[in-house]
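Before I ask anything, let me first share the structure, which is written out below as structure tokens.
Missing here: one protein chain of the complex. Every other protein chain is in place.
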Amino acid sequence: MIDKTYSSVAEAVADIPDGATVMVGGFGASGSPIELIHALIDQGTSDLTVINNNTGNGEVGLAALIGTGQVSKMICSFPRSSQSRVFPKMYEAGKVELELVPQGTLAERIRSGGAGIPAFYTPSTVGTILAEGKESREFEGRSFVMERWLKADFALIKAETADPLGNLTYNKTARNFSPLMCMAATTTIVQTKRLMARGEINPELVVTPGIFVDRVVEVADPVHEDTLIADERSYP
Amino acid sequence: MIDKTYSSVAEAVADIPDGATVMVGGFGASGSPIELIHALIDQGTSDLTVINNNTGNGEVGLAALIGTGQVSKMICSFPRSSQSRVFPKMYEAGKVELELVPQGTLAERIRSGGAGIPAFYTPSTVGTILAEGKESREFEGRSFVMERWLKADFALIKAETADPLGNLTYNKTARNFSPLMCMAATTTIVQTKRLMARGEINPELVVTPGIFVDRVVEVADPVHEDTLIADERSYP
Amino acid sequence: MSGGWNREQMAARAAQDIPDGSYVNLGIGIPELVAKFVPEGREFIYHTENGMLGMGPPPTDEERDLDLMNAGKKYVTELPGASYFHHADSFSMIRGGHIDVCVLGTMQVAANGDLANWSTGAPGAIPAVGGAMDLVQGVDRIYVITQHTTKKGEPKLVEQCSYPLTGVGVVSRIYTDLAVVDVTPDGFRVFELAPGVTFEEVEEKTGAPILPAE
Partner (left out) sequence: MSGGWNREQMAARAAQDIPDGSYVNLGIGIPELVAKFVPEGREFIYHTENGMLGMGPPPTDEERDLDLMNAGKKYVTELPGASYFHHADSFSMIRGGHIDVCVLGTMQVAANGDLANWSTGAPGAIPAVGGAMDLVQGVDRIYVITQHTTKKGEPKLVEQCSYPLTGVGVVSRIYTDLAVVDVTPDGFRVFELAPGVTFEEVEEKTGAPILPAE
């Protein structure tokens, strides 16, 4: 019987090597896999390229991972949030590189990586400095920019429910980029609030089919970034 | 209060004009909106371009629409099913044109139409006669073919449940192309087995958000193509 | 200043122009206030980029779900008939032309509809674009709500944007504290003046030629 469960977050992230590209689910605090990120901090791998819409908040989760110096490059759409203090410091010190991608293009590039589509055309950024150096082309009298797929070695994902086959559901807007990142990573690692038995998740309700998931670890009572920040916590 | 419900299938398809491009949901018999198709036969519009994976079966539904001569062009991946007799006859008589598109490319072209992506690259058809006349291009040392988006004036869709906002769920593999066609048509017309009150469909279970749907008509006890064929029925 | 609209009045005025049944995306800041002023007898459905249709007002403490946020990372609620979806579907709604109206704030708007609302272009500043470039290209009706001038009194409606562009020729209509201004093939044209505001005052505070209401 196929069983993708792992017994701990530490075990689930143990083989992420230096220099890996890692997609991290979540939009701001919602859907951020804090326990997996903290396990990656403990594990200590370095020179990571991280793909996330933002750059973390406070001094926990993704912000903490950037703060330890483990991240050499961020690919994101909005690195400047009100509670984002770590990334600006590291960026200004020249310790982390930034690739800025409009949010819709970021989502579509990730989906394309998962869907085997090496490039597509989008109207976003046409006529702006973010289109500089990119191929553009007219279709039906309108200009579009060509964008390339985006893939990763690993994805760190937070789910609401999961089963041993890796079928996933999410909670509300915690879904965001996660289903796309599951598709685009070679190895997708999921922390789930509830581990269900095989067959317990309604097949019509599955958002991410298990084919896109490699490892599942139950984190029954996950911390939430906003709560940690309100408590002025930092990691490690 | 927004209310997209219509009282009859006849009313729902009344304004489809001659020469329209119409996407029809379903894969073979599963998910085929038979009542909407029959309403289109009654309505009598002609010179239609129809997009569906197949070309219908027996002498009901899509096959019947082709049989009346209302369809001048089919865009599909598999026009030759064991019970498809009408299309071959009309095709051999030169009464209907065929654009053959591989199934995955057909799905992705329709999604692209709905997602505002005018073109994308796919490895499918590379080196085959179906790639002839198409632009090809290398990415990372591999060849890909450029494919264009596909849109329609109308989509005819069968849902399991719908609410007055047009939120939809489907039953099992009756889902197939329907969510994509809802996105890609200017006017999406849905027949639903059950019309639910607003708020009755679990927001996590919605497969097609109402933004992609324009008209909803309840057909509580829909006929099924396979049953009609077993009964040797024809339409009209 | 004697006449003019305050922030809430600007938002209320913009809400007047949104048709019943519209799917609406509201930017952060004054645009968010539009949701407070839905005209009697109309219903708008709010889209948030991070994957939801049918977004409701901020929650009470009891209602709050830490996973339920809007694109501005503020807690929101779920209205009956809501739906959730992932980011690629969310931006398919935007890029594919399914959102009817988007209301945005801005730094500058040019007479040809160019919008600059994402970066001052200051050297060393950390750029952040979010979904703005997707929204302006994908949504047909881009409405902008903004003060007519900066705090320093510099015009925000200009002949050509000096800040980096968000999109070229994308703005339809502008709601300022002084007037409703259309972007037309002939450049800016006043559609309506705020109470107590004269065309001359608007003209003086606009950094490009502007035509009076027809």
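Structural remarks
The letters A, B and C name the chains in turn, as written, and every chain counts its residues from 1.
Simple rule for what comes next: a contact is a pair of C-beta atoms (placed from the backbone, for glycine too) under 8 Å apart; a residue touches a chain by one contact, two chains touch by 3 or more.
Owing to the predicted nature of the structure, the values given are computational and were not obtained by experimental measurement.
Every shown chain that the unseen chain touches in the whole complex is listed here: A, B. In the complete assembly, the contact with the undisplayed chain comes from B:A29, out of B:A12, B:A29 or B:V206. Touching the chain that is not shown, out of A:Y6, A:F212 or A:Y235: A:F212 (per the contact rule at the top). Listed residues B:S8, B:S136 or B:T173: the one in touch with the omitted chain is B:T173.
Contact with the omitted chain, checked across A:V50, A:A107, A:L165 or A:I189, is made by A:L165. Contact between chain A and the unshown chain involves residues 1-2, 111, 113-117, 163-165, 167, 183, 198-199, 201, 203-204, 206, 209-212.
Where chain B meets the chain that is not shown, the touching residues are 27-31, 53, 77-82, 87-88, 91-92, 98, 100-108, 110-111, 122-130, 170-180, 207, 224, 226-227.
Definition applied: only the chains that are shown with their structure count from here on.
Inter-chain contacts peak for the pair A-C, counting C-beta pairs in contact.
Across the assembly, the mean Cα position most removed from that of chain C is the one of B.
Distance between chain A and chain C, defined via averaged C-alpha coordinates, is recorded as 29 Å.
Chain A and chain B have CA centres that are 34 Å apart. Chain contacts: chain C has residues 78, 84-85, 88, 91, 94-95, 138 touching two or more partner chains.
Multi-chain contact residues, meaning those touching two or more other chains, occur in chain B at positions 115-117, 203-204.
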